[in-house]
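With one protein chain withheld, the remaining protein chains of the complex are depicted in position.
Labels run A, B and C following the written order; every chain starts at residue 1.
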């Protein structure tokens, strides 16, 4: 950006000045602005797919070799985005991992300001205990564990179980906002009820307990059961068939997991949704500020990310970085769980979305 | 407030001045302040009980004598608070009525800025159609119809059906905020589905359709089914038995009907709740700003209002004016539907509650 | 709405039924619906103008004849809308009065849940003391006194002073939400500072005291000074002259008095604004839900209300009922203070506005 080529004398003076700046812990903007302030988001994170038939055997192998317990806390293996230099981060904000608990094992209780959830693509037998409330984990269930709640897991059966964990660990680490406390070695309640107390209080549609009128930043529901999710999606498609507006796009049903005290996202930093596409349906190519992780729950299809098409199937996990051009194509009925960091951007008015073929972007600026 | 007795000359001058004021459409504060600004709310409305075995036969009699149709619009008979001079107002803000629809009759469609709901203490066979969505009405169901939605009712059976209507008619009339439009003579959809499209979209606990992310001032749910209400109350009492906090008071379960897009009240001007008391339980005597109407859904008990105790049973309707001292006593298990105008006061920061035996009032002022 | 003329026998049966209903405190909807639920708001209140040269002499007369003090509390004379049967209500929600305080007189302290403000069309010399903070009252000042703050007034001079009071007395009375407490006979602080402590804390544009980070339902500012209002209006017109968007309409500058903790209305139930029209400017004919009171501060013009044109000048007070068609025409530069009840309707989603010549209404329904 220096208008003309400096003379050798000028160059020497410049170099001396830059050296002084460096020694004084100062850095010029003009040499770095392209990197610091690109025209559009240019993430280091890249689109990537992890295969369930790679993930699961590795988790099982760890189940053989690594004990679970205090210190390591969890037998969880994180997706490390290939663009992020080996850090255990799916994206700059999101942690996504598979967790594996052997028969009769217990993951000890702790709490942290990071928010977490579990999603179960297959299996059963583990109860996660959140602030003393045992919550059954079964296929298709979404189980949030908002920040600073004590929680542990225990396997009530002889068979191992695996599920995925999502957290805002990278975000909270980068922001220097994390607190952590150890709890008990064993879970505080080893009961194995079919439904948790949180569900018994909260999972009656449209009804709010009079004893719980204060809004909470995160959802008080401990489990969003597959039975309800599946039915909600089926009903949207049935309504579409009957000619009523119910889906987000033709052949595309979707629900967002919500905090019943506000109608907003389940967790202040994390959005979670479930999508179902009819066979043959493709979503419009979309770019949005914020990153997402998907897991295929059932069926087969493809992700087209920045122009590259990858076929995926049950259990496969896909990372979509910020502003990546993304489209999803369904070969069979295609059921997808997804989570992302969009609530952060919406709360800070930094969200922006671009849908190909539409003339305007939808964002806070315009 | 004139410090000393005026002389006859002064009295004449005063009288002349008051006459001038009156002619000029002006009124002094100092002669009226006690009435205008009492120390505590002193409603003209009084506590009162209407008996179901009076209400229902009168409604049936009207069914014989009065046709339903365009012009009169509804065969509804309102509770007229004895303190309100013959006005068809349960309280200064609330309309409460019984509506009666004979076999195969139709109440034509219309819409109005007043918000409404139905609650069914007994019977079935009628579908209410809200913006084209037919909603079955059955015992124990709460069916909101927020302002400016077209709605009509039709009886699909040979037998008559009665239910109660609640609206904010007195409030909207007093505030000069009412708009009204006629719709079709017949309901726009005569189908009789078991559940409405609104329920199929919205009644999956904690799940929000991605096609409906915009918050609405009133609930989008057309029916809050008894099955869910009953289960929610039973679970609260069961949790209490197991030693967990779930009820609003010992032996007192309660839910508030909520708008799932916000977690708040179903209607901006109306709160609606369902309470269940165990036999022998009595609530603490409470005064609150705002008025309420109760209907006994099942069981037997008593209301103690401003010190006067009245026994009530299934279908009886009870009005509690603003700031009346109120306590409820359960003889059997006692199930109560109730609605009130509290959201108005909360949104305007005029709410205040006094519970006997507590040292402080809970309100916005202190 | 009875389809055909009843036979004499039917008529007798109907009459007997209506008599029974009346005895049982019940009223049919079908005979009353037109009155209860009109097509558009049909207020009993009517547009009306009170002349300052009528109001002020009457107030002065009361100053001669009626002492001010505990019991009567205030020497205030209310505008009584001719349509409201002699009630001291400007509209169904708003109280508007002239208050008059003789030389060296004191209006004793009290507090009430009703919210109040003062506006000074002329004069000076009185301090109003709000929660112990003495606030000078001078021409053009707007002085809010939100609900439940102790307040009294004292005249520090030999000359009398008059001003207008606005309150939500009719609304709070109709809603049975009023509380009242007596305070001291004398004001708690007889100092006469030029600016109040509330102004010293809050009246620095865009700056919020770090000691006052909690939002309050009503404004913490005790006086909105004429100097600032006048300058704000002048700047809007100057910006318009320079070609920048600043006014609400060509030649029409306006400010809303705001709560600096939220940016919203000064009082939950009352909106207050100041408008300035250039000579020759006329506003578009507008209907809105909610009622307003205007006082001419300076200049001459006309109000056209439901088609009737009335010329008004300094001090004159004008009432505009809900949904009245209203237009304002400026003959000279025309300065107007106004207050209304619109925040109530906005918070309850009952607001609606219709501007003649525009094809759509702007409201919550459409």
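Note that in this section contacts are C-beta pairs under 8 Å (C-beta built on N, C-alpha and C of every residue); 3 or more make two chains touch, one makes a residue touch a chain.
Keep in mind that what you see is a predicted model, and the values were worked out from it rather than measured.
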Chains shown that the absent chain touches, full complex: A, C
Among C:215, C:308 or C:356, residue touching the chain not depicted: C:215
Residue touching the undisplayed chain, where the options are C:51, C:256 or C:284: C:256
Chain C residues that touch the omitted chain in the full complex: 197, 199-211, 213, 215, 219, 221, 224, 228-229, 231-232, 235-236, 238-239, 244-248, 254-263, 266, 273, 275
Hidden partner chain, residues of chain A it touches: 1-3, 10, 13-14, 17, 20-22, 24-33, 36-43, 45, 48, 50, 54-55, 58, 61-62, 65-67, 69-82, 86-88, 92-93, 97, 112-114, 147-148, 169, 172-181, 217-218, 268-269, 289-291, 321-323, 343-345, 347-350, 352, 364-365
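As a working rule, only the chains that are shown with their structure count from here on.
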Identifier of the chain whose CA centre is least distant from the whole-structure CA centre: B
Same vs different contact residues, chain B with chain C, by half of numbers used: same
CA centroid of chain A to CA centroid of chain B, Å: 43
Whole-Å gap separating chain B and chain C, where each centre is the average of the chain's CA atoms: 30
Numbers and ranges of chain B residues touching at least 2 other chains: none
